[in-house]
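With one protein chain withheld, the remaining protein chains of the complex are depicted in position.
Residue numbering begins at 1 within each chain, and the chains themselves are lettered A, B and C in the order written.
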């Protein structure tokens, strides 16, 4: 299990290499890096702050990872999520799955991101020219997570 | 367009960072790194050699990238594929897609890998205890590529 | 009972955490929200629309009919927006 919640940035290349290091049964590593965008809802965003619920965050991410491991044959899983103030272009999150099989790695990584978006207790506050505002949850994120209830890998 | 066919290894972290560098419209980068496995068809593999068709390889990869760009809103696409002799654990291929939208990045990256497996003119020759052998194409790879003919993103 | 608030629930209520002893008739998470609403305009505003209030008890998501114990850690927050 590899779940990390931190303010610091992370080294994507080193993290991905570590996922398969010493395990030559791994055929591939699928990953997703989420970045801060400079625009949201048509407005320029100069920065954002990620608040989270320490303790529950780690608990929920661990549960998401455990669920992924029951659904797909994974050799390694990694989720790193940052909190605190971030600027456009900054990395927010890394999800990565190593597997002998390409489809398992892709599906599991996508699943992690969809669940993380709807289950992990993080909240984004954006800084715009009109002041600060909390980001609203997107219905499309709920729909993206819901499809994993019915879809069999 | 970023297509590279090379004998040398690549720096995953640097390549992924470069995909979104200076473009703060990118919300995420989905990627896949393919690795040499130490076992195939139940036999231990000590090394493999990737032969390719110089010229046609670049042409097919460029066509695959162009197709992905017509299907999904992508800010950047990268495909790096190595040739020559590789050892278990070595990186073979990197496919990565940057987009404002998570689903587009994931789908496009998966599409690239499925098409690359069935369209890019590379052939693997494995070294085993019983001698060298050419890898046979997998029907499951054909099926994986075929689903993109009907599936609408 | 320890009550935590996050994101705009926290800013509307004006605190991130408080130790409260709800009356005995507050048996469920739904009861707790109803009772909290009566504690002031900030609470009433933050908890006006139950549909956008998520509840966790001891760091697990629960519904509005979840039973409460005096030593529970209860968190109220809007739908999550990380990732």
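Just so we're on the same page, contacts are C-beta pairs under 8 Å (C-beta built on N, C-alpha and C of every residue); 3 or more make two chains touch, one makes a residue touch a chain.
Please read all numbers here as calculations on a predicted model, not as lab measurements.
Of the chains on view, those touched by the hidden chain across the whole complex are B. Residue B:52 is the one among B:4, B:52 or B:69 that touches the chain not shown. What subunit B contributes to its contact with the hidden chain is residues 34, 50-53, 55-56, 59-60, 81, 92-93, 113, 116-125, 134-138.
Note that only the chains that are shown with their structure count from here on.
Rounded to whole angstrom, the centroid-to-centroid distance between subunit A and subunit B, based on C-alpha atoms, equals 22 Å.
Here the spacing of subunit B and subunit C, counted between their Cα centres, is 48 Å. Centre-to-centre separation between subunit A and subunit C, using Cα means, comes to 26 Å.
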